[in-house]
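Mind looking over this structure? Questions follow.
Heads up, one of the protein chains got dropped from this complex, but the rest are sitting where they should.
Our next item is subunit A:
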């Protein structure tokens, strides 16, 4: 079929362009303007040039937070993507179990982020929390308030609990769209369970997996509310991720210029990594 080119169709995206301009582009421009100036409030600004960027790039605090964030995102993707696929593969495809599973899976996604943080903050407490108290009763020396390892485990388990459902629902949507004919052909060929997964289900889930990886990477790299509510970035700075550090810098220390420079570096890194993920996965898809 021959494609029809009509550039007037671009006018159709004008409304969304206006919306994005007000919600993203204009605020981003303001952040760029702030990043090259210093201010003490009252809309009075002093030119600083690239000083804030230099300060950020030479700051141990920034690179440590970046390292923590990258490790956190890597752990989250390593756990949530395979676990999400595994759960989606084992969910019922027909019958009364389907709506029950879908509702159960959607529940964690419906809870606001700060409420999730509060739930886990209480859940993990060793005096009144079910998790903390039980672990203590079983002989584990668990205390997320003063042990960095326990704080990390708590934040990771909380994120897995909150967001694996998203991966499950996306994979499930990919799985139910596979026509029965594929499975029948596989059965005739005597394909093993692994072969069906590797050559039918996984390729058919490729698109939704791309979305799942991108969403989970971006969300985990920008995570703020849940760890802030549970650990407040502590103990010490061990769970201070970039966004928590950014808020400390901008609101806690009212260092708006440096915070703006940090936001831009943070934004560029997210954009680069998202582009790499997207390109690698779409190139892999095109090869197939």
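Definition applied: contacts are C-beta pairs under 8 Å (C-beta built on N, C-alpha and C of every residue); 3 or more make two chains touch, one makes a residue touch a chain; residues count from 1.
Definition applied: contacts and distances are computed from a predicted model.
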*UniProt name of the unshown chain, from "Urease accessory protein UreG", "Diguanylate cyclase (GGDEF) domain-containing protein", "Transmembrane protein" or "Extracellular solute-binding protein"?*
"Transmembrane protein"
*Among A:57, A:111, A:130 or A:195, which one is in touch with the chain left out?*
A:57
*Residue touching the undisplayed chain, where the options are A:37, A:118 or A:206*: A:37
_Residue of A:149, A:254 or A:275 touching the missing chain in the full complex_ = A:275
*Residue-wise, where is subunit A in contact with the chain that is not depicted?*
5, 7, 26, 29-30, 32-34, 36-37, 39, 43, 45, 47, 49-51, 53-54, 57-58, 265, 268, 271-272, 275, 279, 282-283, 286
